[in-house]
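Got a structure here, written out as structure tokens. Questions coming.
Here the complex is missing a single protein chain, while all its other protein chains stay put.
Here is subunit A:
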């Protein structure tokens, strides 16, 4: 019995030792090699624009490395709530930002920096001849939308409610990326995504705008986080997003001002 206990104790020591060793490894990463790392959690739809803004930020701040974690806004909020080491959070909608502020994790008030509207994406050549939102409800059209549980899906639902056009989609996807993938592969005749997604997809899809999209405008808020390693640096990043540089990059990608 005593032997077994000593084995367990040895195991505990071993575990503790490896754990500390891992910790040491972590801090000898690029961060402590003479510089600081700023960690930004941003909605997946901001991937391209925020990487550009990050490069601008690194140019302005010597020795600072900006690291991103892009994902679904609700996933990111959940991770931050579980203690993920984030300094800045940019959400694709106000609902998820509200979740974060309800938990009291923000350093100041979230500020809106961009907005996005829905657009219909169709494969090149528009084989199903989609010209309006109402066309999506035709029985022979394979239309793919986001599930109502995710922001792009609830925006689509708002448009449906406002127009009285009830869609019967062949699939309700998890994210705009999934919707877009079904359109670019030609599986779907049309998908409802954001203006910026159509822009980013380039020649892979064609966009069909529709006036009813104004019924569901998505606002993107950004905030520095309370537990940021360097509060000033986090706020400076937020300021860059809100300032001229951020606006220029976001507008080039198709985002509108909030």
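Here is the rule we go by: a contact is a pair of C-beta atoms (placed from the backbone, for glycine too) under 8 Å apart; a residue touches a chain by one contact, two chains touch by 3 or more; residues count from 1.
What we mean here is this: contacts and distances are computed from a predicted model.
You can't see one chain of this complex, but its UniProt record names it "Molybdenum transport system permease", from the set "Spore germination protein", "SCO6045-like C-terminal domain-containing protein", "Energy-coupling factor transporter ATPase" or "Molybdenum transport system permease". Annotation: of A:84, A:137, A:165 or A:181, A:181 touches the absent chain (contact as defined above).
Screening A:102, A:131 or A:170 for touch with the missing chain picks out A:170.
Subunit A meets the missing chain through residues 7, 10-11, 15, 72, 74-75, 78, 142, 144, 147, 149-150, 169-174, 178, 181-182, 185-187.
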